[in-house]
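Complex shown without one protein chain; remaining protein chains in place.
The block that comes next holds chain A.
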């Protein structure tokens, strides 16, 4: 392991941990309407905007109103995005004269970006006009994480005994107070380090060997900034952050990696501040952080050891460099991929399809759990879902009605939580089963054998987890996948969020019971360990069978030097 790898890991993890407290505190101040640093330029303008909208800063919604506003707003965006993509040809800022998107691709793309999955069945550089890139896709990469973040905030407010707040207000503040200021900083850093930001046409290059090259340009840096800060992951070009245009140096790689994690980690801390349970927040950060480190190790070490089949050729070095870029180093690549899976960003700095089976287990782990900080406020919802399930399970063991945050967890909350938990594996496993049982699904395969199963499984998992990365070999542009993944993304996004909002409201309506000696202490390392174990067991029971016939089978074949043709 090189010094640079260690430095990269320490800086990324160090910055995220150190900023959790100040940024988390800031988030709480913004969403409880306390004074913050950006009040002076923004407060008056925002108030006018809210007034114009017919809402006030401190107004509240019920869970039903909130859910309806959330879903209707998203539907509105989906319709507008679909229309804009279908009409790309006649809209402005299209110097390369790209045509309208087909109905299937426009549907898939609209659903993908509206659900904040950012799954891409297209190659951006040769499909999307500048207008589509910045006014449609980049715009959605602002507002959709803001919507998810608002839902997360509403849930935390409910847990802390406050009313939910107003969806429109929270979403606006999420953009003006968090995403936009951070994006401006990150975008300018990226430009300074070599990421293009222009409205000029593509660059014509005439090489010294007499060839010609057409280099895509555009407002890439502003796109990259929000792509990562909002855990979106929709790349400007096909190769995403592996492309030197989007991620030109080891330093930009570190910046993009940090950008992904800032808000998710801070959200965990914000939960602690808002509910007055900072120790619980650190416990949850510890649980998620442990999973993060496991994933990092699981990606780095197998890749450094390399593919035994290739290494039998006796080349210089052992690391698996298939689908990886040289400039980030293996350590930089590994922490980018760990982060993109943990924070459900879905951008990639290397080709996931070409990773070794053990490393791909880490990718699946991140998406199955969907709470290793997660993204867009939703990761915290999923974490709290596991907390509630764990409290319920431990309650069963001692035969006592479980409590959380001073409220009794009863049949209604536990049922809703169980529904929220089960939707995820159901979408993944049912989707995969349908795909492998139908010719239309199998037609998309690229790699044969167990790796092919992993390709299909990855696609549905990525859709359900709203991650958006892919085992890129799978032909996602087939109508079967455009539609199937489109549906999975929608259900994966909304069903569990809405269920958890109702859990929050139901808890809010309950009488607070005082803590007693019989109350399970949740802010301790003991509870953290039980939580960790419950998460592992619940997910292993759900997903181990499919892992066994996918990546694990492939691992044994690889160790036996067996090629699957």
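Just so we're on the same page, contacts are C-beta pairs under 8 Å (C-beta built on N, C-alpha and C of every residue); 3 or more make two chains touch, one makes a residue touch a chain; residues count from 1.
To be clear about the criterion, contacts and distances are computed from a predicted model.
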| item | value |
| --- | --- |
| Chain not present in the shown complex, as UniProt names it (candidates "Urea amidolyase", "Potassium-transporting ATPase KdpC subunit", "ABC transporter permease" or "Deoxyribose-phosphate aldolase") | "Potassium-transporting ATPase KdpC subunit" |
| Hidden partner chain, touching residue among A:73, A:129, A:275 or A:534 | A:73 |
| Option touching the unshown chain, where A:63, A:128, A:266 or A:351 are the choices | A:351 |
| Selected from A:188, A:294, A:440 or A:536 as touching the chain missing from the view | A:188 |
| Identified contact with the non-displayed chain, of A:217, A:407 or A:424 | A:217 |
| Chain A residues that touch the omitted chain in the full complex | 2, 4, 7-8, 11, 49, 52-55, 65, 68-69, 72-73, 76-77, 80, 123, 125-126, 134-136, 138-139, 142-143, 146, 168, 171-172, 175-176, 179-180, 183-184, 187-188, 191-200, 203-209, 211, 213-217, 219, 221-223, 226, 237-239, 242-245, 248-251, 253-254, 306-307, 309-310, 313-329, 332, 348-351, 353-357, 446-451, 471-473, 554, 557-558, 562-565 |
